[in-house]
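Missing here is one protein chain; the remaining ones are kept as they sit in the complex.
After this line comes chain A, so read on.
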Amino acid sequence: MLWLCLHCPHLPAEALGLRDPLDAVTDGRGAQRWLITPGAGIAAGTALGDALARQPLLRAHARKPAAERAALKRLAHALYRYGSPVSAAIEELPEPGRAPRAFAWVEIGRSLRLFGGLDALRDAIRADLTALQQSAQLGIAPTRDGAALLALAGQTAPALSLTALEPRLAELPVWLLAWPKAQIDALNGMGLRRLGDLFALPRAGFARRFGVERLHTLDRLRGRVPDAVQAIVPPPVFRRRFALPEETVHLESLLFPLRRMSYELQGWLRARDTGVRGLVLECEHAHARRTRLGLRFVCAHRDGARLFDALRTRLEREALAAPVRALHLHATELGAVSGGQLALFDGRSDAQLQWAETVERLLARLGEHALWTPAVVEDHRPERATAQRSPLCGTPPGGGPGTGPGATAGAPERPLWLLPHPVALTQAPRVLDAVERIESGWWDGADARRDYHIADAPHARAWVYRDLADGRWYLHGWFA
């Protein structure tokens, strides 16, 4: 076994897409916050307060562990081409002043020759890292933990055998170990500062003071006990190409391949217990030209009929620019299937699903921007009390649009139809009832100060107001 380990000290920042040195990522426990990536010349581990005192321009971001895991997984997937098994881990050291450590490993012993030797392999990996915009330190050793420690210590020279590894490890400081700070301090307090000091101690005496588990860690490090690897296998992707027997502009002749690919996708999704949220369908034309059609679903699913339905509707809307030679289907976005859909053999009995399909059909037909859903917003200003929102943003409304939480029994009367923009009136209307004064909204720059009345108009009752700022009258809505 020969392991190559990548240690990514900047991963928490990279996972958030931060590249500026003034951006630093923090972790916290209770009220304490500290940097876990270096920023603006301030070391990781510095308390945020101290860091801000020294560099007031520093921008602090809370870490997002899920994003870090996803980023590390991507890295692991990329390593897969260099060997197997691949594994990855983020070691959490949740003590104030310590940063998590992100590692990815790949076993390269068997693939060394394939890549033309260690140097060539290393260069290839470095080139990949550059392409991925991923910074990392690299270590190579016959044990995973050994490779990780070399990477942490910044020692790029490989240790090719266990006999070569042990003296290298012996020189490393004990604080590199991911042990609780109290134990590191205890070791230092006894003058035990290098791993070699620990290797030299009587085993029973060491275990009695620091626990058997720590002894095993040291053994695993030196390859004296086996190491259980949890391998990561990247999922293959779904890409299908269907070449048509002859060029066509007729939709009918495309339906067969569409249906077939839809159900292939369904089978593929079921096998992997996942669902699809986004698709790309490409139509290949002559002269290597392509028409690209994106398709998104309200929620992830794996229903072949629904996939086909959506693809067909989309093609119906899109007039084909040129005769089609081949179709290419690519699942671009996967996601877990929600609970309701899994009931009854992926059946579509529940109302949620029907609602989702209806929305999808409308979206496919009208385009994403034509459709919005009302959302209830709590605000005294009538024009703010409703808002628009894309149906793709979240779950569809549970019981359909209804009474919001703000509606109370004593709430004042509101017109059925509210004008999108109030219309200025040239003269004061004849008002019927008592005034309803609304003064609200100073916080977002649209402070409203108005006296509302119901006014008599020839065929209906109008909702009008006098603006207290300019004294003018406006029409704001009609009652049914």
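To be clear about the criterion, a residue touches a chain if its C-beta (ideal position, glycine included) is under 8 Å from a C-beta of that chain, and two chains touch if they have at least 3 such contacts; residues count from 1.
Here, contacts and distances are computed from a predicted model.
Enquirer: Given the options "M1 family aminopeptidase", "Dihydroorotate dehydrogenase electron transfer subunit", "ABC transporter, solute-binding protein" or "Error-prone DNA polymerase", say which is the protein name UniProt records for the missing chain.
Expert: "Error-prone DNA polymerase"
Enquirer: Which parts of chain A are in contact with the chain that was left out?
Expert: Counting only chain A, the missing chain is touched by 49-50, 52-57, 59-60, 175, 185-186, 188-193, 201-202, 204-205, 208-209, 377-380, 406, 408-413, 433-440, 442-445, 449, 451-452.
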